[in-house]
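For this view, one protein chain was removed and the others were kept in their places.
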Amino acid sequence: MNYILHLLIMIGIYLILSYGLNLVVGFGGLLSLCQAVFYGIGAYASTLLMMKTGISFVPAIFISMVITGLFALIVGVPALRFRGDSFVLVTLGLQMIVFTILYNWVDFTRGPYGIPGIPRPVIAGYKFSALHDYLLLVAVFLVIIIGILFIIYKSPFGLAVKALRDDEMAAEGLGKSPVHLFLYAFVISGMVASLSGGLYATYVTYIDPTSFTLDESIFILAILLVGGTGNRIGPFIGTVFMILLPEALRFLGLPDTVAPNVRQMIYGLTLIVLMFFRPQGIAGEYKVQ
Amino acid sequence: MTLLLQLLLNAIVNASVYSLLAVGFGLVYRSMRFFHIAYGAVYIIASYAVIYGMDSIGIPLYLSLGAGLLIGVLAGIAMDRAVYLPLERRGASTAVLFIASLGLYILIVNFIALMFGNEVKILSRGMEPSFQMGSFVITRMQGIQFLTGWIFVIVFWLIIRKNTFMKGIWAMGETPALVMALGLPYRAMRTAVFMLSSVFAGTASILTALDVGIDPHVGMQALLTGAVAVIVGGVDVFWGWIAGALILAILQSIAVWQFSARWNDLITFGILIAVLLFRPQGLFSPRKRREER
Partner (left out) sequence: MDGLKIKKVSKHINGLKLIDNVTASFLPGRITALIGPNGAGKTTLFHLITGELFADTGDITYKESNITALPPYKVARNGVGRLFQDVRVFENLSVFDNVASACYDYQSETPWFPFLKANKMRALNKKISEKVAFYLDFVGLSDMKESPAHSLSYGQQKLLAIARLLAGGYSLLLLDEPTSGLNPVMIKKVLGLLERIVNEKKNKTIILVEHDMGVVTEVADWVYFMNEGRIAFFGRTDHVLGDKEVREIYLGL
């Protein structure tokens, strides 16, 4: 039972991550390899805020989202001058650089030693320590964030971003500014990822940089590529598939030593097969151009 | 001063390996214009083939090295035939190829990890003999890397300049339609590109594996080093790739001296981003990026 709760919590955290990234990859048509950067900054910022200044969970999350948003704004302005391959490279570079900093700036982040003993959230006096409590917490945040994101997806802003994705020149000819619109999408996506980071940190109560590597960014991107992007159902399917698949393997009796590698092999194979037969992902609206 | 020169010497040795990585990657990127992420997989295939040959079959080292390179080449060509070429035939965009390549990389690397384990494996045993050259020290392995790397690069360059076939490969990246219009053997040229790319990757891999060993996850590092060198130097300039490799190696050496090797990635990707921001066509590329705004 605890195991199932754990799975649901992880699915919840990754749903938030992928619905956020959907705005950049699916709506914006920009492949990004740095979602783990914002995930990590969110985790570290909220953790350090809670543990060093003693503020409680909700304000810590909120402030860390603002910090991450500002960071996304600063790196987004130069990064979003690029498209296609170059954009991927810039996000890749950002991912590697931020990871190196998180890993090596030991004075600030404790680097590879990680930060243990992260307190479970306390909201209005109630401590969310039990697993089912935590699931409830994640579920509430999930509903709020997805609710907000769905409104954004459907809004004139969402439409404008999709127009830019489909044909930037034509969209500009309609008065849409790629500079502003892509930046909004990028910052929102980063802030949402940051929330996930805070939830993750207080869930596992220990963080170190190895949770926020290039592999992680690739995983989150793969969720969208597999499930589909640009719409509301794709990220859900992708997240459920990518997270439950390893569990299915375990169920089939695959020994724990080989399971991680086999799981990755299946992810890899899935990507290849999809590119052949369904480049828009299982349930996506948008074919990667 | 001596320390600085020693670091420079180390850098030039490292650059020889980086150059191999750059040329291998650049060949595919330049002639086919997509990101061959699975290059990182080819890299480790070669060394692991050598390990398999030596440990499991018992073939002596030198034969194993040859076999390893061969397997690497076959793997590279197979990737093209099985995945890239069919996808291109279906009109796949470079982004689709990128993702398929990523899938290939993940699939292969984890397969190898499954077969051989995740830990580092070293190819040769025992201490490396080192030589004293004045006040500088160089190990035998470094010497081999230096010679192999630079010889490969120079020989390759001499061949591209003269050989029409190779010039055709270079032109492929510029105007692929022209290649077909001129009746040049497209498939054969693709095969040649992947063959050469894999030879360079495999050689770099073996040279490194003999020195510090190999594990299934260093492929990404190798790919990224090659890719950054190419992009920093300029995709369209062969010697730019080499220059890019040198710049990376030298800056990393200096970083090791001033700070520590832990910050290497910061250097590598910092340079990448700086170049993309201020001179996106590459440092040594004369052509300005296609216009406006």
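Just so it is clear, A and B label the chains in written order, and each chain counts residues from 1 on its own.
The definition used in the following text is that a residue touches a chain if its C-beta (ideal position, glycine included) is under 8 Å from a C-beta of that chain, and two chains touch if they have at least 3 such contacts.
Remember, it's a predicted structure, so these values are computed and weren't measured experimentally.
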Filtering A:152, A:254, A:269 or A:282 for touch with the omitted chain leaves A:152
Across A:6, A:81, A:110 or A:176, the one contacting the chain not displayed is A:176
The listed residue (A:160, A:195 or A:243) that touches the chain absent from the view is A:160
Chain A residues touching the chain left out here are 148, 151-152, 154-157, 159-160, 162-163, 165-167, 169-178, 181, 184, 188, 230, 285-287
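Assume only the chains that are shown with their structure count from here on.
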Within the complex, chain A is touched by chain B residues 35, 83, 86-87, 90, 92-100, 102-111, 113-114, 220, 224, 227, 231, 260, 262-266, 268-270, 272-273, 276-277, 280
Note: in the complex, chain A contacts chain B through residues 31, 78, 82, 84-86, 88-90, 92-94, 96-97, 99-101, 103-104, 214, 218, 225, 258, 261-262, 264-265, 267-272, 275-276, 279, 288-289
